[in-house]
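Quick notes on the structure that follows.
Every protein chain but one is kept in place in this view of the complex.
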Amino acid sequence: MRPDLRRLATVDAWAGLAASLAAVALALLVSMAVIAAFGGPPLGAIQSLWTGAFGSTRQVAGTLSYVAPLAFVAIGWILVAAVGRISVGFDGQILIGGAFATWAGVSLDGLPGVVHLTLAIVLAALAGAAWAGIAAWLWAVRRVNEIIATLLLNFIAFRIVGWLVRGPLQEPTGGFPQSDPLLDSARWPALIPSTPLAGDIFLAVALVALLPLVLRGTGFGYRLRLTGANDEAARHAGVDTRRVTALALVLSGALGGLAGSSLILAGQTGVMTDGFNQNLGFYGIVVALLARNSPLGVLPAALLIGALLQGGPYMQAAVGISSALMSFTQGLVVVFVAGSVFLLRRRRATGGHTGVGLAAGTDRPSPVEVS
Amino acid sequence: MRLRMSGITKRFGSLTALSDASLEIRRGEIHGLIGENGAGKTTLMNILYGLLQPDEGTIEIDGRPTVVPTPRDAIQHGIGMVHQHFMLVPDMTVAENVCLGLPSPRPPLSVVPDARGRIGELSGRYGLRVDADDLIETMPVGLQQRVELLKLLYRGAELLILDEPTAVLSPLEWQELAGILRSLAGEGKAVILITHKLDEVLGVADRCTVLRDGRCIGTVDAKQATKAGLARMMVGRDVVFRIERPETQLGDPVVEVGGLELTEPGGRRLLDGISFQIRAGEILGVAGVEGNGQDELFDVLTGMRRPTAGRVLIGGRDAARSSPTEFVAAGGAAVPADRHRTAVALGLSLMDNLMMRQFRDRRYLRRGVLRRRAMAEDSQAMLAEYDIRATGIDAPIAQLSGGNQQKAVLARELSRSPRLLVAAQPTRGLDVGAIEQVYARLFDHKRAGGATLLISSELDEVLSLSDRVAVMVGGRFLRILDADATDPESLGLLMGGEGDRTDAA
Partner (left out) sequence: MDPFGAAWLATTLTLATPLIFAAVGELISERAGVINIGLEGMMLTGAFFSFLVAWATGSFWLGVGAGIAAGMLLAAIMAVLSLKARADQIVVGVGLNILALGLTSFVFEQIFLSRPQAVLPVPERVAVPGLSAIPGIGQAVFRQPVLVYVAWFTVLAAWWVLHRTTWGLAIRSAGETPSAADTAGIRVDRVRWIGILVAGCLGGLGGAVLSIGQVGLFVQQISAGQGYIALAAVIFGGWRPLGVLGACLFFAGTNALQLQLQARNSVPAAVWAAVALVAVVYAVWRLRRPETRSWGTAASAGLVIALGAGLTLARPSVSLPSELWLALPYVITLLALAGLVGRVRMPRDLGIPYDIPYDREAHKV
């Protein structure tokens, strides 16, 4: 049902890179035009955006701190795309995963740091996996469209966290919708003191490096790619495509949970608040699309999007342009990236005998059948 | 109307589908357009109907030169076509389907209510027995075909083209349709029947034109023609290369199939009691028009579908209820007919495709991790041995030509030294050079003692390659003959549903 996602990945690499960069540039240009329309300084806004993202060590650390959660989500998206499907449930998995990380982080007293942190992370991943598992089960057994299912689960997760921070996990005074502070033993150590940048970025880099190894070097990855490339051929090869797909969805949920654990355990505030996911579940998808579903591009793309997110509030403070514009910019990026697939395909089509009517891969074209 | 098509030539890339073909149709005539699969019949009619444009040639309707750029123009000229795959919307009624695309006198109100009356009238006049308010999806296929006819008649067609109309009909339904066609012809309408079923067309046509390899061989009077004569015109061809079938010692039976049945939930028998044996070193060919159960036979044997009854033994192992993995483990190999749907994963590399069926083997997969070096070595060896032209084992398989993709599939399947190879339409879509190489591989397998089940709708191929040939009609093996004891014409007759006959030439 989604041939175009695969086209995203098989397109010539350099052309793809150029298209992604062009999409970002175009998105920024349009955003600048909008800024000007509202009486703001377009160049000045971009400048303050840059300063806010890279202006000082602290700012750079802030930008980098976004990379981990974004990268986790992007990897999850790529996994699901590899098997030929789409998941948009990352926000929900972030929320549920983060909730479990919070519980582990505030309750389990007296554990050594490494153990406590690891436990909290693992719990978050498992929780996210289970949350995605609901959608996977609904898809596999009850044939519910997985996109709508994951979207609805996002909203449910949001409400659950809303309840948790006003109820069971609320801080003792009962005055604020947030959790108890996390125990120190459960938190990621900061890489640069008093900055948001923490050790979780190493985990993200490790997983990004692991992804191509899994996809290309394991039996599971092979089955994944087969299923995504041609479901019937995969079944001909003896692969249980339904199980493989469900597994991919669950794994992506684990990654969403990891992203949630990052936001909580590596967060500066040390508490869980209402709506702490800040839509990162969708921004992570933007990262993956910008990277054209390629593991190689995830980290640079995450850096770019992280810069937008970090620089946004600074831009707001400096020139009075609301940081919500950055969401708009990201939406434009997605739109432009999706649209560029068309341009790249056209180029290949005219270059060789790959027009629509000729049956690709035959020496004799099939006579045009109207059916 | 009178129709004349002259000098029609149509090329697709490097292939010439039609070469200086011509056709002449008279008023009130039922005309059979005959030829094998791929002879160019459908292409010629697609040109007439405006779905394709000829590279050379002219069309004259009632003596006037005409151009038909689109089906809409064809309809305006009074030409209508009923395709092999019906162009009907299942969850709409007959009337709605007939009215689809018709402008309304009072837009946007639908014309459907007004059409009902006329539909009923047409249905009665030609004996179509179609009810305007029935839903298409509730109607049997034979009746749906009449709805297609109705669409043409409603739009005032004077020339009706039917593409392989008997493919979906039982003999009784065909008789009814034949009667309808005769009454249409009686009113002065012309009918073109595209078919390769000689028996049926001779029963209803006035004249027949035979196409072969894109050329018009000749036009004959149906009353005077013989089936044998037509068959000879249809299949006789210049021998391009000679296939020498190697003599091999036939060994013990490798495959034993008994009473194989596959019944649909609705009750239709797709496989109706098939039994056969294949010995080591033997090639058993299955000849037949597509749609007579070949796909189902392939699926059942290779583990993609479970039979409802029957026994399958491969190398002594019971393989009746197996999966593709078990089929491979029992020493089976399969080359599916629809390469791109089943055999090849287009988005992946050549190596990925070569390893697809055996990656679970300990040599390639240990504790969940793929051993890529072994995979690469073996893939490279296959590439060399089977002469697969590609930039490397990491080349996207979509870049390979059809011939090379098929070689890859063969490499993958045969390099396991299987006991049984089930190959369906192995040379479809390939050029002469690639075909030669495929045949060479099949013979290597034969010489090595492997058994082969060759399913093909190419008569020449089946005859030249096989030791014995089974003719498949209606989900059964009508006869199993020694290949040396028969010839293309006789096979053609059997394939056309001629029934049980002796091998008279």
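We call the chains A and B, going by the order they appear; numbering starts again at 1 in every chain.
The definition used in the following text is that a residue touches a chain if its C-beta (ideal position, glycine included) is under 8 Å from a C-beta of that chain, and two chains touch if they have at least 3 such contacts.
Nothing here was measured: the structure is a model prediction, and the numbers come from that model.
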{"item": "Touch with the omitted chain, as defined above, among B:Leu51, B:Leu184 or B:Val328", "value": "B:Leu51"}
{"item": "Contacting the left-out chain in the complete assembly, out of B:Ser22, B:Thr58 or B:Ser110", "value": "B:Ser110"}
{"item": "Touch criterion as defined above, residue of A:Val60, A:Leu108 or A:Ile147 at the omitted chain", "value": "A:Ile147"}
{"item": "Hidden partner interface residues of chain A, rising order", "value": "1-2, 4-5, 34, 38, 86, 88, 138, 142-145, 147-149, 151-156, 159-160, 162-163, 166-167, 279, 282-283, 285-286, 289, 321-322, 324-335, 338-339, 341-343, 345, 355-358, 368, 370-371"}
{"item": "Where the missing chain touches chain B, by residue", "value": "51-53, 69-72, 87-92, 96-97, 99-104, 107-112"}
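Definition applied: only the chains that are shown with their structure count from here on.
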{"item": "Gap in Å, rounded to a whole number, between the CA centres of chain B and chain A", "value": "46"}
{"item": "Touch list for chain B against partner chain A, complex", "value": "12-15, 17, 42-43, 46, 51-52, 83-85, 87, 302, 304, 323-325, 328, 334, 336, 339-348, 352, 355-357, 359-360, 365, 368-370, 372, 396-398, 400-403, 405, 429-431, 434"}
{"item": "Complex interface listing, chain A residues touching chain B", "value": "6, 9-10, 216-222, 225-226, 228-230, 232-238, 353, 357-371"}
